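A single protein chain has been removed from this complex, and every other one stays in its place.
Coming up: chain A.
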Amino acid sequence: MTNNLLNISNLKVNIEGKEILRGVDLQVAKGEIHVIMGPNGGGKSTLGYTLMGHPQYEIIDGNIEFDGEIINDLKVDKRAKKGIFLSFQYPEEIPGVTVEEFLRTAKTSVSGEIQKIIPFKKLLKEKMNQLEMKEEYASRYLNLGFSGGEKKKNEILQMSILEPKLAILDETDSGLDVDAIRIVAEGVKKLQDREKSIIVITHYNKLLEYLQPDFVHILLDGKIVKSGGLELAQEIDKKGYENIRNEFSNK
């Protein structure tokens, strides 16, 4: 047992019989921000989906321990109730269900407490203001006809309403302009405090400038090959992944 919120050890994951994660180790303590970087196909999104519990991602070895419990076999909704949140790279569109209705249902499920209409409306309005979202979004159908950026903001809105212990942001910054990245980063920072942890999966550095991560990890060919601080992200930004790839393929 450790004091870590999340403890991933030797995690190996198959998708349709193909091994994508090949022994990932990662420890995230309460209040920390971790960044996962890496080239496409390295397993970044797979890690996010696996932590959330997508049924097509099969754990063949290793463990995911969250908040003192091995959650390898826990269903996705149970993980959400335990406090894991995934901000999707491509959120699903749900016509016929409004943002407000959906979030009230989700908040009721996650918190186990019925959300009364008026106080919930107030909470939603406050969070939307923080993210500089127009109020009309509350009554629009979930993600339907939203632009890429609007969908991402909506994911952060969901995160701030559901208040997870661990938020995994999968490419939340892609498709956002500079202003939107700043707003999203501020929204994320408001969530983060001593108790709450964040894993940021990203290609870029823009979001990191605002977020000041504690650790940066490079995920390459299904393994975390290098960890460091913000300077690692800056190095990648300058030199790309080739150096690291060469370094580790020689080993």
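The rule is short, and it goes like this: a residue touches a chain if its C-beta (ideal position, glycine included) is under 8 Å from a C-beta of that chain, and two chains touch if they have at least 3 such contacts; residues count from 1.
We take it that contacts and distances are computed from a predicted model.
Student: Name the chain not shown, per its UniProt record: "Carrier domain-containing protein", "Fe-S cluster assembly protein SufD", "D-alanyl-lipoteichoic acid acyltransferase DltB, MBOAT superfamily" or "Quinol:cytochrome C oxidoreductase"?
Tutor: "Fe-S cluster assembly protein SufD"
Student: Looking at the whole complex, which of A:Asn7, A:Gln158 or A:Thr202 touches the chain that is not displayed?
Tutor: Reading the full complex, the residue touching the unseen chain is A:Gln158.
Student: Which residue from A:Ala80, A:Leu169 or A:Ala185 sits in contact with the chain not drawn here?
Tutor: Checking each option in A:Ala80, A:Leu169 or A:Ala185, the one touching the absent chain turns out to be A:Ala80.
Student: Quick one: which of A:Ser109, A:Ser174, A:Gln192 or A:Asn205 touches the chain that's been left out?
Tutor: Once the missing chain is taken into account, the touching residue is A:Ser109.
Student: Touching the hidden chain in the full complex, which residues of chain A are there? Just list them.
Tutor: Listed in rising order, the touching residues are 52-56, 75-77, 79-81, 85-86, 88, 91-92, 94-97, 102, 105-106, 109-110, 158, 162.
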